[in-house]
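What you see is the complex with one protein chain gone and the rest in place.
Letters A and B mark the chains in the order given here, with residues in each chain numbered from 1 onward.
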Amino acid sequence: MPGCALPGTPLADALPGINACVHCGFCLQACPTYLNLEDENDSPRGRIFLMRSLLEGTVKPDDPSVQQHIDQCLGCRACEPVCPSGVPYGQLLEATRATLRESRPNPFIARFILFVFARAWLLRPAMFFSRLLAATPIPTLLSGVKGRIGFAMAMLASTGRSIERSPYSAISRGERGRVAALRGCVMDGLFSATNRATERVLKVNGYAMVDAPGQQCCGALHAHAGDLENARKLARRNIAAFEKSNPEFVAVNAAGCGATMKEYGHLLKDDPEWHERAAAFGSRVRDVSELLAAAGPRAGGALPIRVTYDAPCHLQHAQRVTQAPLSMLAAIPGLELVPLHDSDQCCGSAGIYNLIEPATSDAVLAPKLANIRATGAPWVATGNPGCLMQIGAGLIRAEISAKSIHPVDLLDASYAAFGQ
Amino acid sequence: MILPSRSNASTVADRLAEIVGDRHVLSRPSELLVYNSDGLPGYRRQPRLAVFPGARDEAIAVVRLLADEGLPFVPRGAGTGLSGGSLADDIIVIGLHRLKDIISLDIENRRVTVEPGVVNLRLNKYVAPHGLLYAPDPSSEAACTIGGNVAENAGGPHCLKYGVTLNHVLAMTVVLPSGEVVELGSKFGEHDGYDLRGAFIGSEGCFGLALDITVKLTQRPQTVRTLLADFMSVDKAARVTSAIIASGIVPAALEFMDGPTIRVVEASIYAAGYPKDAEAVLLIELDGLEAGVSADLEVVRRVCIEGGARNVKVARDDVERLKLWQGRKKAFGAMGRLASHLIVQDAVIPRTRLSEILATIGAISKKYGVLVCNVFHAGDGNLHPNIAYNADDTDESERVHKAMTEIMNACIAAGGSITGEHGVGLDKMGYMESIFSDNSLNAMCELRGVFDPEHRANPGKVMPIHSCKEWNAVASAR
Partner (left out) sequence: MVSYVPGDLTLTVRGGTTLAEIGRVTGEHDQWLPLDPFGSDEGTIGATIATASAGPLATGFGLPRDLLLGLEFVNGRGEIVRAGGKVVKNVAGFDLSRLLTGSWGTLGVITEVTVRLYSRPKVDRTFAVPLGRGQKSTTELLRAVAASPLAPFALEILNGAAALSLGFGDNPTLLVRFGGNAPVVDAQLKAFSQLARTEEVEQSTWPALRKMDGDAASVIRISTLPTRFLTVASSILADTEPRIMISINPRRGIMRLVTQDDGDREPASIADPGISLDFPSDGEGAGTSVIFEKLPAEVWPVVSPSVASDPLSRGIKKAYDPHNILNPGILGH
């Protein structure tokens, strides 16, 4: 384009991706914010048009309406798999947020969260406190309180509601290769039982588990918020940490983290020292369901429960993994999978979005809850901590008796039942 | 033609907000940017306001307010149009996408009444469990709205056998630009009197807004078979198309894609398995009763092979069939892979002239050094030569526009039409006088004048303004 208004910005670098958009509009119906807010400014095509306008100079980065519509994007990337032109929307969004950050900071709550997550010495005590809090009746008591505090408490309360199972010992022959698992921040802090279950089910399916000390937050939250600098810093540390233990695969049980880690190559594309290492690292990253599906997975003991499945956006859209989680559920004898209407729609969690844009997040969550209620299933399986807590909190506050659960926990419970 | 406003814009915005709520009126220029183009971003026209009614009564109230104020407006659905039909400078955009209720479904009588913002694909998902479908299937069906279909008299691949929008709409409730609400057609049957429903369909937003639309549904065919025939020459594929039509078989669809199109589709996530080295493929679908389809399938296969097809493959199952179709339907979007801008043509030619016109298009593209991707409804003779180009390159833009004009003139000379399904809009207004006489254009203007005496609904579209004799007389007297 003649005369770029924002030269040298991440957005200017992203111009080829913007140019790929031919304005066909096929993304509109895939976009949860367009469907809920009903304004093309809140659609992928509209936001791309705003990005183009920023570069053309027809709007300025400090224009409040532009900031509002870019902020309101969930980053679910449901638009990507429907785009005939292959517009890398997730990358464009990150580049835009990074560019807009220069003219105004993120909201305080976002800055606070990102600050904590980028620092292991702060994150550990924060998670410890959350875990302590989650173990008390306080979150449940406060979960009905109106507003964000109540929702946050409901999120915490939802983490303590997994399926009961008896201990069993998992033995691996390791024939499927060496795997290092990402511990993650929220997973490690609030879903540590799921992390342990992840190790067990991978072992049962023939993977040898190795540790990767020194690993950190994956940086997904930072990248989504446009804080690319901290995202890159975290990515480099993780690459170095995992390289040391040299696994064949890096297993991730948080879809959002997996999506970001698979794309470390893009994140560090301009870093000559790290680019190749990042790409090589990314090619080893697998969602845990992918590793399990590749192994079958092995059938477990009977678990006669009814389960519905909700696909995390960063698994189905960003990573394009759709069948593997279902094959995990199919490996559980007696489990009845109840189809969930619009299971491909976002739940509104989107990292820290539900805390920053609560109104839109609630609007997106409402139909999800109604559809879950309609299934009558007591369990909703979904493989991402954000979705687990968003749906879990929504279910508690809507007084729906269903609980959210990671598919790994269901498979683990099935293996536990087999062991008895 | 922009009429003076009887009160200033901020007052109008406030009063519109009283009707639809603050959030659904846009007045800041930066928020209106997105509404300055449709599916053909080569045209940009900056509106003054955008208003999105959320209920039928709100839509009526909006139109009445604009009538009182004497303000011009343009309706917009999903903004997937390909003729710049929903754009105008300094206009008030009435977005109807929030009117998206399916009002009533009558399964036994095979008809459904919907609001204008209902998306085609959603309607089809809704009626599919009853073994029914809404037949017109524009390639943008995943995004476009029934209201937009009515405005443009939309077509689609399966219109070859099933007919276009006008063959499927039974009735509409319309708010005229004056604010008066009228029923056109009949929800329950036939009526005498003028076919005003027929006149309204394809009126490109110039006659008013449809508030609800009753359409016919079609029984899902017992059997559907889809063939993919690939050719090493465009000419052979064109001749085979003419031969299939001349054989008397009416395929459900008969689509043509040339080599450049095949290759962009195959590079996209909608890769359908078209052979990448082919110069053309035909996607042919037959449907109906199993017995009849099997017999026709053999005839079509034979015509293809005798006509020089390299391979003829029949989709094994629905998964493969849908994949073949996804490639075709998303071909237009996939052209973003070639360049940032796309110009799309929509001419129709007699079906016996295909081979000749495609050769002419080939020669024109060579002459101007532009890459034409042909992807079109061959069975209807409805061509879509697309040229992807860089709009910032003035030399290239000029060559592209010259090439398109020459292609259009060749189609007109062959006895064709300037648009088969995209509408005239802004894009093809300049050609109207090549195919219609002054008297014919004036008769169309008179019809518009009955629906919209003040020419406030989508002004400056479809008809070159100077072709409206009476309107010019009125306007110059003002």
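Worth pointing out:
Note that in this section contacts are C-beta pairs under 8 Å (C-beta built on N, C-alpha and C of every residue); 3 or more make two chains touch, one makes a residue touch a chain.
On a predicted model such as this, the values are computed, not experimentally measured, just so you know.
Touch, as defined at the top, links the missing chain to these shown chains in the whole complex: B. Touching the chain that is not shown, out of B:Q46, B:N124 or B:N167: B:N167 (per the contact rule at the top). Within the complete assembly, B:I349 is the residue of B:I19, B:I91, B:V312 or B:I349 that touches the hidden chain.
Of B:D68, B:D89, B:D106 or B:E398, it is B:D106 that touches the chain left out of the display.
In the full complex, chain B touches the hidden chain at residues 104, 106, 108-109, 113, 152-153, 155, 159, 163-164, 166-167, 176, 182, 186-199, 201-203, 206, 214, 219, 221-222, 242, 245-250, 288-292, 294-296, 348-352, 377, 380-382, 415-424, 428, 432, 435-437, 439-444, 446-451, 462-463.
Keep in mind that, in the parts below, only the chains that are shown with their structure count from here on.
Here the spacing of chain A and chain B, counted between their Cα centres, is 38 Å.
Remark: chain B residues 23-24, 26, 28, 30-31, 33-35, 37-41, 52, 54, 78-80, 95, 97-98, 119, 121-122, 140, 142-144, 267-270, 330-337, 339-342, 392 touch chain A in the complex.
Residues of chain A touching chain B in their complex: 1-2, 19-29, 38-41, 45-46, 49-50, 53, 58-59, 63, 65-66, 69, 81-87.
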